[in-house]
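Heads up, the thing below is written out as structure tokens.
Every protein chain except one is present and positioned as in the full complex.
Up next is subunit A:
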């Protein structure tokens, strides 16, 4: 039996903050690492920042702002580029 149609779904998640904070954490981490890489001229910081921003992008919700993602991504890329311009030596492994 197919009776009256109902209304549309409510904003499907009332509290999106409850679920999965990963993209936000990764975004923040990425920014922190890229600032460290830029200020302290540490190459490995800059590379980790790039990874963080990629992970944040992969985990992000579709409703999230792309501008935020792009800005963190650009920041991390610029950190890597600046570290290499200032010091073209290759990265040395920690061991």
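Assume a contact is a pair of C-beta atoms (placed from the backbone, for glycine too) under 8 Å apart; a residue touches a chain by one contact, two chains touch by 3 or more; residues count from 1.
The rule is simple: contacts and distances are computed from a predicted model.
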item	value
Among "Proteasome subunit beta", "Ribosome biogenesis protein WDR12", "PAT complex subunit CCDC47" or "Magnesium transporter protein 1", the UniProt name of the subunit that does not appear here	"PAT complex subunit CCDC47"
Missing-chain contacts mapped onto subunit A	1-12, 14, 18, 47, 50-51, 54-55, 58-63, 88-93
